[in-house]
Each structure stands twice: as C-alpha cells, then as structure tokens.
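Yeah, one chain of the complex is gone here, protein chain that is, but the others are all in their spots.
Moving on, here comes chain A:
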C-alpha cells in the first residue's frame, strides 16, 4: 500500500488537493489508493480551462481497463489549468499519482469545506481495504 503524503488534503472521492494553505489556486489529482483500485488508467477527461464549477460537480472522468469513475470538483471555482501531459499519457495517474499525474488547477471561490486531513484519509482508506 502506498503511503499518503502528509502535505496534502483529501476528499472522500479519493482526490488529493495541494496548495490549500498557501493561496487561492489548488492542484487536484487522484490518490494512489484510488489509482491502484482502478487498475491501469487508459483515459482521462478533465474540464476545459475557463470552466466554472461548483464543489461536488462531476467535472471529468478517469477510465481504466475495467471501470470508469467520475472526477469531482473538490471546491467551487474556476478551472485555470489542465494537465495536458496526463491527458496524453493517462498511465501517469498510476505511476506518479501525486506528481506528474495531477489533473487540473482550480482557482477557489469561497471556502474549501469537507476536506480530509492525511490522518482522516488514512482512516478512510484503511477502513475500505
């Protein structure tokens, strides 16, 4: 089981969020735990830059050999950048979930609610495994 980085926050939908403490723009990806559960990721669809989204919206999808899952906006805001590299090479979601496998950056509007700490996410995933 891969370790859960201490410097990120998480959602119940198995996304990670970076940069919550240091500004308005957040980077979003899916966790190694989720990538492992999906299997080999073959397709990633991310929202277009400029899209305005609300927290909880399904904004994209990640597809593996066996299944497809929605990607949710963890906060409300505007998509300001998408990771074209992961669109071109979806296997980065598996091989570098917390690095080059990031999905999009969002400029937050309002507050980030209901995010999980690393400890809370660890508890969530150990309950599921």
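Throughout what follows, a residue touches a chain if its C-beta (ideal position, glycine included) is under 8 Å from a C-beta of that chain, and two chains touch if they have at least 3 such contacts; residues count from 1.
Keep this in mind: contacts and distances are computed from a predicted model.
This complex has a chain not shown, and the name its UniProt record holds, of "Aminomethyltransferase", "Family 1 extracellular solute-binding protein", "ABC transporter permease" or "Oxidoreductase", is "Aminomethyltransferase". Of the listed residues A:63, A:78 or A:100, the one in contact with the hidden chain in the full complex is A:63. As for the chain not pictured, it touches chain A at residues 36, 39-40, 42-43, 45, 61, 63, 65-66, 68, 94.
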